[in-house]
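To start, the structure under review is shown below, and the notes come after it.
What you see is the complex with one protein chain gone and the rest in place.
After this line comes chain A, so read on.
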Amino acid sequence: MSEEILTTQDLHLYYGDKEALKGINLDFTEKGITALIGPSGCGKSTYLRTLNRMNDLIPNVTITGTIKFKDQDLYSPSADTVQIRKEIGMVFQQPNPFPFSIYDNVIYGLRIAGEKDKEKLDAVVEKSLRQAAVWDEVKDHLHESALALSGGQQQRVCIARVLAVSPEIILLDEPTSALDPVSSSQIEATLLNLRHDYTIIIVTHNLQQASRIADRTAFFMNGELVEVDQTKNIFMNPAKKQTEDYISGRFG
């Protein structure tokens, strides 16, 4: 078992006075894929967004508890959100490429960080697009608009865009739910490729998807973490009744 890279302790989150996360304790070890599953509105996205402080953008959010990324307290007053988000990247439900060329999309983070060396940028573009398994499809029109791509290709370009700033952790919030089955399975293949090099946390509504790609699965309900275990245990042999009910499709 490798080092713990990210730990959450007694994490509560309130939207106004509504408690959306009710004391989550969940740790992630380095590398591999963890899936977060649970019924709609149980707080999966909310939890995921606390991990790179995207919830800071929403007014009236109160967060208590601790999240540590390699011993660094993410919510300490001295924490640098910009740096945190470089190390903990995020891919969203709707593919959101910028309205620029594919090339510019991928290197945007680096270019703004001041990288000018053309050869280096070219290399990063190729490497990231290859890692995101979309290189072959786009290599001949890197300088065309990313918006002209299919939804699935856009999503993989967005993954490449995150990879290009070399994060350690990648958060994905239902990255395939807006895509067709073929594109979805390409994204899954992409993630399986990446699991050796990155710590991946993915929210999904698709239980088959979780069982196909995740090493570990965490089941959330009503703002609480019900149980977390190796994926095969969760699906074959859950410890909690609620998990079993959810897995077998009795609710949610």
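Simple rule for what comes next: contacts are C-beta pairs under 8 Å (C-beta built on N, C-alpha and C of every residue); 3 or more make two chains touch, one makes a residue touch a chain; residues count from 1.
Quick note on the criterion: contacts and distances are computed from a predicted model.
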Protein name (UniProt record) of the chain left out of view, among "Phosphate transport system permease protein PstA", "Acetyl-coenzyme A carboxylase carboxyl transferase subunit alpha", "Phenylalanine--tRNA ligase beta subunit" or "M48 family metallopeptidase": "Phosphate transport system permease protein PstA"
In the full complex, which of A:Leu26, A:Met90 or A:Ile187 touches the chain missing from this view? A:Met90
Residue touching the undisplayed chain, where the options are A:Ala123, A:Ala148 or A:Ala189: A:Ala148
Tell me which residue among A:Leu13, A:Ile37 or A:Met54 touches the hidden chain in the full complex. A:Met54
Interface with the undisplayed chain - residues on chain A: 52, 54, 57, 59, 82-87, 89-90, 92, 94, 96-100, 108-109, 112-113, 141, 143-145, 147-148, 158, 161-162, 165
